[in-house]
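Here it is: the structure, laid out below.
Here the complex is missing a single protein chain, while all its other protein chains stay put.
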Amino acid sequence: MKTNDVIIQFTAKIVFFIIFFFAIHIFLAGHYTPGGGFVGGLLASSAIVLLVLAFDINTVRTIIPVTYTTLTACGLIIALATASFPMLLGDPFFTHYFDYFTLPLIGKTSLHTAMLFDTGVFLVVVGVTMTIIQTIGEDE
Amino acid sequence: MEIIMAFVIGFLFMAAVYLMLSRSLLRIIIGTGLLSHGAHLLILTMGGLGGSAPPVLADGVEDFADPLPQALILTAIVISFGVTAFFLVLAYRSYQELNTDDISEMKGGDEEDE
Partner (left out) sequence: MAQLLYIFIPMLAAVLLPFLYKYIKSIHTGWFVLAVPATLVAIYITYIGAVARGEVFTATMNWIPSLAINFTSYLDGLSLLFSLLITGIGSLVVLYSIFYLDKEKEQLHNFYIYLLLFMSAMLGVVQSDHLISLYFFWELTSISSFLLIGYWFTRDGSRFGALKSMMITVGGGLFMLGGFILLSIMGDTYSIRELIAQAPELVNHEYFTWALVLVLLGAFTKSAQFPFYIWLPDAMEAPTPVSAYLHSATMVKAGIYLVARLTPIFAMSEIWVWLVSGIGLLTLFWGSFFAVKQTDLKGILAFSTVSQLGLIMSLLGASAVAFHVTNAEDTIFKFAAYAAIFHLINHATFKGSLFMIAGIVDHETGTRDIRKLGGLMSVMPLSFTVAAIGSFSMAGLPPFNGFLSKEMFLTAMLALKDFELFNFDTWGILFPVVAWIASVFTFVYSFYFVFYTFVKKREAQLPTNVHEAPIGMLISPIILATFVVTIFFIPNVIGDLFVKPAVIAIQPFLYSSPGEVKIAVTAWHGFNTELFMTIGVVMFGLLLFMTVKRWQKLYALQPEFLSLNRAYDGMMLGLDVGANRFSKLYMTNSMRSYLIYMFSAISVIVIGTLLFKGAFTMSFEGTAPIRAYELILLVVLVTGVITTLIAKSRLTAIIGLGSVGYTVALFFVIFNAPDLALTQLVIETISVALFLLAFYHLPPLTKVNERMRFQVNRAVVSIAVGAMVTILALSAQSQKVFPSISKYYEETVATLAGGGNIVNVILVDYRGFDTLFEIAVLGIAGMGIFAMIKLRLTKKENINENK
């Protein structure tokens, strides 16, 4: 089933970027305002799903050449590594560190190790959602 | 409001169990979906529905909604998504292999036992 709908494909490209950047925004802002790894990850995957709907799975795979199972594994490893890292410093498992910095242009900002953990969550959510969609889609 | 919610949640659970006890795989999966919705609402309600602001720190806000049930539900939502997807694929694959979606025809283990 190969449709050739130029308008949908064009709109999808634009909307994809809008949703994707919104996802990134919501993910990064998660520590202070509603959002976070889960929602960000889900939004990002729905952006990709939109592309899949507009084009087809094989095209999307060439556009975004990511193996989603690997992505899931990477996410899990990042999360686990962030959680266990404090043990090297003699702190309990899952201790998070944060500090505030003043950067040029941006101003006062904060950095959290919790953010790294959330990155892991983000990657796992994207990885699993896309694995599911892709494997089912390919099985036609 | 909590009292009304309690009855609605009970109704959700009842419908969920009723569907889960049917023969058709699709109905069973819809039942599990309803079950998780019910569970989410249950957790939320038990934490209390009061609170006039989202649990996000802001100036001048004191009366937050309870953040703990929300965190638990967020976890539960994602898990139930994973489980539902798993069930769906399981149903789809078993239909492909066994050519039936009636679970009363899917009894296993008879060959060895009898």
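Letters A and B mark the chains as written, and numbering starts fresh at 1 in each.
Basically, a contact is a pair of C-beta atoms (placed from the backbone, for glycine too) under 8 Å apart; a residue touches a chain by one contact, two chains touch by 3 or more.
Everything numeric in this text was worked out from a predicted model, so none of it was measured.
Novice: Among A:12, A:60 or A:121, which one touches the chain that has been omitted from the display?
Specialist: Checking the options A:12, A:60 or A:121, the one contacting the hidden chain is A:121.
Novice: Since one chain isn't shown, list which residues of chain A touch it in the complete complex.
Specialist: Considering the whole complex, chain A reaches the absent chain at 26, 30-39, 42-43, 45-46, 49, 69, 72-73, 75-76, 79-80, 83, 94, 96, 98, 100, 110, 112, 114, 117-118, 120-121, 124-125, 127-129, 131-133, 135-139.
Novice: Which chain B residues would touch the chain omitted from the figure, given the whole complex?
Specialist: Residues of chain B in touch with the missing chain: 1-15, 17-27, 30, 33-34, 37-38, 40-42, 44-58, 64-68, 70-75, 77-79, 81-86, 88-93, 95-97, 99, 101-104, 106-110.
Going forward, only the chains that are shown with their structure count from here on.
Novice: Distance between chain A and chain B based on Cα centroids, please, to the nearest Å.
Specialist: A distance of 25 Å separates the two centres.
Novice: Can you list the chain B residues touching chain A in their complex?
Specialist: 54, 56-57, 74, 78, 82, 85, 89, 92
Novice: Across the complex, what residues on chain A touch chain B?
Specialist: Per the stated touch rule, the residues are 32-34, 38, 125, 128, 132, 135-136.
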